[in-house]
Structure formats: structure tokens, C-alpha cells
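Every protein chain but one is kept in place in this view of the complex.
Just so it is clear, A, B and C label the chains in written order, and each chain counts residues from 1 on its own.
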Amino acid sequence: MKISKLGALCALAISTALSPAMAEEGITDTEIVIGNILPMTSSAALVGRAAHFGSVVAAAEANADGGVNGRQVVIRTEDDGYVPARTVQGLRKHIDEGVFGLIGTGAGAGTAAILPILEEEGIPAIVSFSPLQAAVDPIKPTVFMIGASYQDLLFAQLKYIHENHNPDNAKYGVIRQDDDFGKQVEEAFTRAVDAFEVDAADPIRYKRGQKDFGAEILKVRSNGVNVLIAGGVTTEIPTMLKESSKFKLPLQVATVPTSTLPPIMKLSAPYGYSYYSGDYISPMGSEGTAHFMEVAKASLSEDELKALNRYAVTGYVATRMMIEAIRRCGDNPTRACAVEKLESGEEFDTAGVTLPLTFAKDRHISATAVRVLEVDPVAGSVTPVTDFAQY
Amino acid sequence: MDLFLNLVASGLVIGSIYGIIAIAFAVIFKTTGVLNFAQGEVMMLVAYVSWSLGTELSLSFPVLVIVSIGVAALIGIIVERLFIRPMIGQPIFAIVMVTIGLAVMLRSLIVIFWGADAEPFNAAIEGGLVEIGPVVLFTEQLFAIILFFAIMTAVFLFFRFTRIGIAMRATAMDETAALLMGVDVRRISALAWAIAAVVSGLAGITFAIMFSRAPDLWFQGLRAFPATILGGLDSPLGSGFGGLIIGVIGDLSEGYIGQGLKEISGFIVIIIVLMVRPYGLFGEKELERV
Amino acid sequence: MSALLELRNVTRRFGGLTAVDNVAFDVPEGAIYSVIGPNGAGKTTLFNLISALFQPNEGTIEFDGHQIHRAKTHQLVDFGIGRTFQNLAIFSHATVVQNLLVGLHHTLKANPLTAALFWGPAQREEIAARKRVEEIIDFLEIEHLRDMPVGLLSYGLQKRVELGRALATGPKMLLLDEMVSGMNSEETEDIARFILDIREELGVTVVMVEHDMGIVMDISDRIAVLNHGALIAEGTPAEISSDDAVVQAYLGKN
Partner (left out) sequence: MRTHHFVETYEKHIALSDNPVTWSWTGLLLVALVVFPFATSNYLIALATTVGIAAIGAIGLNILTGVTGLISLGQAGFLAAGCYTTALLIADYNWPPELALIAAGVVSALLSLVVGVPSLRLKGLYLAITTMAFSFIITHFLLYAESVTHGPYGVRIEDLGFLGLDLASPIQLYFLVLAVAVIAAIAALNILRTRVGRAFTAIRDHDIAARVMGISLTQYKLSAFVISSFFVGIAGGLMAFQFRFINVDIFNLLLSVEALAMIIVGGLGSVAGAILGAVFIVLLPEATREVIDLLPTGITSMLSTYIYEIRGLLTGLTIIIMLRIEPHGLIGLWRDIKRYWTHWPLSV
């Protein structure tokens, strides 16, 4: 037990050295802190990093204009590595170090995990990284969400396919991850199958991080599926397309919005499939994101620019809204005031990424209208094929 | 039947990759008694360097392979010299832990150096289709299977007939005796790491061509664990066949049962096999002397 | 003297090799009994059979009414058999005291639950065990080494600790496998003295496998000679040293 001395010294040293000067609710005379908890590492790092940089761009934009009523916006991001338990830890750290509001709330399960703490602490949050119905239904006093659910995003595509292509003997299939995100994907599938009264194959589940989809596509083939939800997060999608191309399967493919990520398009190019995607924002590179890209170029390094994708845009929009709400509170912003401004029904401009957004006291969700996009990886183009609509 | 054959073929492809990595595990374990937890990361490093060489210098595929083999051997030797050799004489446990630390380091280094995005690994062998009866394979998938058997043959010949290969086997059996016979045990350790880096590196390159060059490539190292355990940790050839078995069982169980079984069928298989043969299918039982 | 250990037609084969071939002898209670023979004669295999590490293919081994050939190794101490090993088999990271305490294992009763609480009986039996260990330490004259990790001791002392550990099990019979090999003459004499003391003071029967003919002839009451797994002679030291077959076995092949 003699080593316990060392432990004692460590404990004392740490407790005295690391105790931060606590800032009341993340605001000082010169700074205001907005937090993110995002998967900056792990298989979802591609999207987590982008979301972080989206926040950074919004803050840089505000700070270039002299900040929010004289205060500089500081973005502080905790890495949760795509693990909900670490999302909780990240939030605890934010609370401790002082945070005014929260944008990135981890992936779906992470958001679910921290909801009670957000409520307890009364932290304003705009969920945007990974839409989760439970975040706003029932309404939590300080939690808002922008963006349509994965279910709506996928259902919109299936509806478009059903109405415009309606293949002979349509048979629907889905390959989805075996987590909460995959659950939402499967719900969209079930909803479409019920709504269109079409034939369906049994859903196929795969473990997060799986690379090889040979067996899954062979099952799709032997089931005669011709409308497929490729429910991967990122690199799974090109792999599924590749295996399908081996047998030249005649497929209509619906994907989650991640399919508008440039690296994924590049990887999918050789296999001759175009696929659908759905989104509630304008695609990257379109006119709608022109302003965002301009600000980004002014505020990010070369390396950081490369990390941008559509998740940067949603992160940007949500952070921008939070900043604007704080600005509307004037010189002495409080959390309660920011929440009040958010749900006041007044419009928030998103710099053209979406139509101006609003929340209301009884509606903490916005930007739920979805547009179906056709992605042609060879041409590198993303073409809207429908207008924004509610699903 | 069509489904069955294609599932088997698909299982053989991925099983070949597992098998090759498993050979790498076994070569190091057999000669030094260390299970190298950083094997997947070393493999990833080789694949990344090879990808950079391929895109920067636009080498033809055969030349790229030869250059990559050289690079891989060098990586293996450097890693062994920097991280493993200073630990010689320490408890095996500590050395295994060093490989775990090494794995964490390499993973981070690669992202710092190459970024977090996945990129296609374009190579001349890629993209064509081969039809064998009802079975359809991409040329690179066929390449994976051929590579597997080529490496199996090479490893067999090396350990059976070359002087140094025999010396390595001798070291594995009795280090002290090997020392007395004039075998340089340190050089053997470096050589084992080099061979493992080359072998696994080739698997990494092939995997990157089939899928993408991405920072989660290291995970295939873990996937190959069941293979090497199934075949026997001290049996490179057995480990190789273990890979094929795990690959095929994985795809068949996914094809006919589903429920995400593909990812854990390998683990279920090794538990069952180890109940019957505690040293793997082809591993040797250690003799206990009293 | 009645027989404490009885071997009847004991045979043990490994693959094609018959390591112990139809061996039978009795060890009388209170005897010092030696098993000798050239290298590879099957002596250690025989010991492993008597300590139930192996089971015989044929034959029976009875000790004090217990059927060893059907027993599990860990039951032996309960029957009253302790042993040492040819190659050191001590717990080298542990101290002398801890090694000896392991020998007392089967006499103690703590289970994980009572051990975790370390209250009442569990504590009392540990104290009693420590007293017992001190007695053995006294007997073997290693008081000064009590808290040394055994791995740091000289070979001779390590052997002595191993002997102590076997004694700690409270045996009726001790199996000593080449105690004195690798020892100098002084250490060998010490051990011989201990063996005699063990028999005289503690009343323990001793069976030993030994190469050192000096100690065998000096202290044995009876000797069994093995060659190629078979028993070729059995008798008093005087009988054995004049036995033709034995002389043949040791010298004949040269």
C-alpha cells in the first residue's frame, strides 16, 4: 500500500493544477463559448470533423464582424469517438469548463444519452449532426433540431423511385447497420413497403465497421431485389455498388445524405451506378452553399478545407442560428433569452443554404422539408430531382 | 447452387486476406513468441506508402509490387529495431503491450500524414471480370486468392528449404540451442518482422485495391485473429488455411442465416475448435516436462 | 513393517515406448527407499505415476488404502504424499514463507468469501499456518532467508525450500526426485542429514530417485533398480551392490 503516497500526491496535484476558473454559463466579458461533441475519430470521423469545421466557419464569420455584441465566439469540440458513453463525458466536461450552448450532440444514440442532462442543466442545443426524433418529440424546453429524420430522407427517395421509375415486379431490399441509425433506415424501408404495397426481401443487418459486402449483395441478388436502400454511413456504399456491378444488378439505389460526400462519390465512380440521396439543404458546390464556401475559404486552412462536406454545412447553419439568437439578446445574453429568441417564431437566415428557418414554442424542429437528389458519381454531379417537400 | 458457389468464392476472397495476415501473425509468433497487435497497422502503413508511390510515381503494377515489398521489409526492420529489439529479454507480456502502444501510434501517424479520407487505390489489375461457371469475380478478387496461394507456397519453401528459414524454425523450437548452433537470434527477430510486414503489406495493398485506402484498414488485422488461432499460432501454413475457413464460414453463415452472424461466426468457430484442439487445428502441443 | 505403498504390475506407455514396464514393489512404512537406474530407465515416469500426474495403462498403485492409479493429482496431499521435482518446481517470485504456506494449502479452509472478509476463522487459521511455517523454517535452518524471494537463493537452498514445502503438506510419505543432483558434497550431506531427520523425528516414509550412489547406499533401507522401464532388482543396499544384473545394467553396455 506504500505507493498510495504517489496516488495522493497525484490527486492533490491534479486537483489544484487543473481546476479551471469557472465561467458562468460559458460567457465572459470577452468570450462566449459554443460547444460540440462529435466523432472526431472512429469510422464516423469523416462526418464529425466536417461538422466541427462548419461550426468553426460560423464562429469565424461572426468574429470577423466584431463578434456577438463585442464578445468573440469560441468553438470548443469534444471527441466522443462515436461512442454514446463518451458523448456523456464530453458534455460533463463542457458543463464544467463553461459552455453557453451546444451544437454537435454526438450521433443518434449519443444525443439520446445526453438529453436528460441537457434538460437538467437547461443548456440550449440545436441538434443538427444526426437527426433524432426523440430530441424534439416530446418537446424539451431548450432542445431544438434542424433537419429531417433519416426516415424522411430515405422515404422521400423511395417515393420518388416508386412514382417515377416503378420497376416491373418491384422488390425492395435494405442493407443497414445494426445500430440505432440502422434502425431508422429500416423504418423508412418498412414505411415505404407498407405505403406502396410492394414486395420486400428481409432486411439485412451488418456490423458497424464492416468492409466486405460480398455475401450481402449475393443475398440481394438471389432475393431479386431491384430497389435497394444502401444504408451505409460512408465507404460501405461504394463497396455495395461495386459488388452489385459484378452481377450487373438492375438496381435503383437510395442512400442516406452522406452519399454527397466527395470521397464517397469518387469511390463509387467506377461502378456505373447513379444513386439517389435526400437532403434538406442545398448540395455542396451549388449556389446555395456559395456564401458558406466563401467564408470557409477565408477562415480555414488548406487542410481543413479538404475536410469539408455537407455535414460542415449543417453544422454551419446550426451554429449560425445559435449565434444569431444570442445576438438578438443584446448585451447581456442569457440561456433563457436565447431559447426565447429561438422559439419566438422570428426567421433565421441561413445564408441561402435553406429557406429562412423558424422554430415555435410548440415546434422545436425546422428544415424538415426534403429534396431528392440524383447523384452521378462519374460526372461528380448532384442534381435535385424534386422540390422541397414534407414527407 | 449458384448462390452457394458464389458465397464460397466471396468467402475465399476475403478469407485469403485474413489468411495472409494470419500468416504474418504466425511468423512472428513462431519465431519470437510475440503476438504482434500492431500487425494490422503495419499492414496499413505499407498500403498507404504503396498507394503514395503508385499515385506519385505512377509505377506499373508489377514494379509497384516489387518496390512495395522492399518498402515493407524496410518498415518491418525499422519497427523491430526501434520498438521490439530494446525489449528483448523483457517479459513477453510487456513486449505484447509495446505492440499495442505501437498500434495506437501508427494509427494516429497515418491520419496525420495522409488525412482521414478514404481514397481509391487504382491499379492495373483492377476492374475486369472473370467468370468461372456461375461464379463471377473481379480480377483483383481473383488476384487475392492467387496471392494467397503464392504466399503459402513461398512460406512453405522458405521454412523448408532455405538455410535461414531452417534457422528460424530452430530458433522457434529452442532459442538457446539455436544460439549455440551459431544462429543469430536477433537477426532472426528482425527477419521475422520483415517477412510479416511484407506478407501482411501485400494483403493490405490487395485489400485497398478491392475496397479503398482508408484509415480503418488496420481493423482487418483484428479480423484475422480468429484465423491464426484456428490454424495454430505457431503454424504459418495452418494459420493461412484458417483464414480461408473463417472467410468461407463467415459468408455462408451470412448468406443462409444472417443476423449479423458473419462478423462473429469466426469467433464461434474458434471456440468450438479450441474445445477439441486447444492448440488450433495445426498447432503443436507444447510438451510439458516435469 | 507393513507396506505403505504397493505397486502391482504397473505399466505406462507413451506411443510405442514403454516407459514403465510391469513394475511391482512394496515400500514399507518408515523406510527410506531409493529407486535407481541409468538415464531413461523410467524413474521419473514412475514418480509421476505415484503422484498421479500420469495414470498407468495397466496395474494398480495403492497407498495407505487409497488407489493412486485412479486419483487426481491434487488429492495426493490429502492421502499423505508430498513430493519434490527433479527440475526445480518452486514458486520463484514468492518468498520462502509464501512457498511453505502453499504447502499448507490443503490443511486450510478459507474460501474466496471468507478470505475476502479475513475475519474470525480465516484470520485465525492464517496465524496458525504462520506458526507451522516457522517450525519448518526452524527444522530446515533457514530462518535468515524467511522473506527472501526464492528465485534469488542458491540452487541448494532452493532445493531445501522445495523440501520444506513438501514437508509442509504433512506427508506420511515423501517422494524426492534427485534432490542432490547439482549440489556440492557439503550441501549433499546437509540433505542426507535432513532426510534422516525427517524419517526419525517426523516418522515420514521417504521414497527417492537418486543418481548419487553415495547417498543412496548410505541412507537407504531398500533399493529398487530400474532398467528400460523394468524392475531388474530390489533389495537392501548390500544385496543391490552385489547383484549381477545391476552391475550389468550400469556397466555392461560399455
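Just so it is clear, contacts are C-beta pairs under 8 Å (C-beta built on N, C-alpha and C of every residue); 3 or more make two chains touch, one makes a residue touch a chain.
In this text the structure is predicted, and so the values were computed from the model without any measurement.
Just so you know, the chain we are not showing touches A, B, C across the whole complex. Across A:Pro84, A:Gly173 or A:Pro377, the single residue that touches the chain missing here is A:Pro84.
Touching the chain that is not shown, out of C:Ala24, C:Ala94 or C:Met217: C:Ala94 (per the contact rule at the top). Within the full complex, the residue among C:Leu7, C:Val27 or C:Leu104 touching the omitted chain is C:Leu104. In the complete complex, the residue from B:Ala167, B:Ile229 or B:Val248 that touches the missing chain is B:Ile229.
For chain B, the residues in touch with the chain missing from this view are 29, 35, 37, 83, 86-87, 90-91, 93-94, 97-98, 100-109, 111-112, 222, 225-226, 229, 233, 259-260, 263-264, 267-268, 270-271, 274-275, 278-280, 286, 288, 290. In the full complex, the hidden chain is touched by chain A at residues 1-8, 10-12, 14-16, 18-20, 22, 40-41, 79, 82-86, 88-89, 92-93, 95-97, 109, 112-114, 116, 120, 178-180, 182-183, 301, 303-304, 307. Even with one chain removed from view, chain C keeps its contact list with that chain: residues 51, 53, 72-78, 82-83, 85, 89-94, 98, 101-106, 108, 110-112, 115-118, 122-123, 126-127, 129-131, 165, 169.
Convention: only the chains that are shown with their structure count from here on.
Each chain gets a centre from the mean of its Cα atoms; the one farthest from the centre of chain C is A.
Highest inter-chain contact count (C-beta pairs) belongs to A-B.
Centrality annotation: B (chain centre taken as mean Cα position, compared with the mean over all protein Cα atoms).
The distance from the centre of chain A to the centre of chain B, each centre being the mean of the chain's C-alpha atoms, comes to 36 Å. Taking the mean of the C-alpha atoms as each chain's centre, chain A and chain C sit 72 Å apart.
Residues of chain B in contact with two or more other chains: none. Along chain A, no residue makes contact with two or more other chains. Only residues 2-3, 6-7, 10-11, 13-14, 115-120, 127, 129, 136-138, 207, 211-212, 214-216, 219-220, 250-252, 254-255, 258-260, 262-263 of chain B touch chain A when the two sit together in their complex. Put simply, chain A touches chain B in their complex at residues 43, 45-46, 49, 178, 202, 204-207, 209-212, 214-216, 218-219, 222, 234-235, 238-239, 242, 246-247, 263-264, 266-267, 270, 303, 306-307.
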